[in-house]
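The next block holds one structure in the form of structure tokens; read it before the comments.
Every protein chain but one is kept in place in this view of the complex.
And then subunit A:
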Amino acid sequence: MHNFEFVKPSSVAEAVAALASEEAQPLSGGQTLIPSMKARLNAPETLVSLMGIAEMQGVCPDAGSLVIGAATPHATVAAEAASHFPGLAALAGQIGDPAVRNRGTLGGSLANNDPSACYPAAALGTGATIVTNAREIAADDYFQGMFTTALEEGEIITSVRFPIAEKSAYAKFLQPASRFALTGVFVAKYASGVRVAVTGASENGVFRWAEAEAALSQNFSADAIAELTCPSDEMISDLHGTPEYRAHLVGVMTRRAVAAAR
């Protein structure tokens, strides 16, 4: 790891100011950034920790939504969102291992937008709003391909507003080595219709499976999509699965999420 400066502001404004300097980068739970710095793949000159900012912490119900501070660790979401939004809490509880869940945060996960990460499926699958220091971004506009988002340089996610679903569930099929999602599907049922978001499968990162959404909006049951198949072009091919396998898993995991939704 190269040497770096470390600052820990206590407000979003201070953090934004600190990030204005060249080569400064926000540090949240550090579960992605620190390993990449240790591997010398990343060498920011200044790390601006977001963990000392009170307004970026916590899980708070607000008029049919759940607002979660971007610096809230996964373990806190798993515990505190459980009674409000069990599908979301269960997703947070399946990320990594206890150490990762106690450090890693919602904002870090969404900013990083790993194509196999779990939270992007929840954000897109609920039609969440990503709130930053500068603006609000709809999830449908936020995710722009693997490791790519709508965030501008120096922009910080401060919180995320998740519309609470009538029923929801996340079905994750583990990549056996990393235990990220080989394919994970978040299904959420709203009065306005059903949303289905898929992570881990596509070379373009998290995506919505429109055909399944249409079928499930008509009939929210696993049978309604029994015959539906997801196309395999643009699916990831790696040591752990072929594009065909991933496309197949999208169907299986979607059905399992629907069956498990509550």
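Just so it is clear, a residue touches a chain if its C-beta (ideal position, glycine included) is under 8 Å from a C-beta of that chain, and two chains touch if they have at least 3 such contacts; residues count from 1.
The rule is short, and it goes like this: contacts and distances are computed from a predicted model.
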Per UniProt record, name of the chain withheld from view ["Carbon-monoxide dehydrogenase large subunit", "Amino acid ABC transporter ATP-binding protein, PAAT family", "Oxidoreductase" or "Quinol oxidase subunit 4"]: "Carbon-monoxide dehydrogenase large subunit"
Selected from A:64, A:98 or A:176 as touching the chain missing from the view: A:176
Touching the absent chain when the full complex is considered, from A:103, A:161 or A:248: A:248
Footprint left on subunit A by the chain that the document does not show: 1-2, 39-40, 173, 176-178, 182, 238-242, 244-245, 248-249, 252
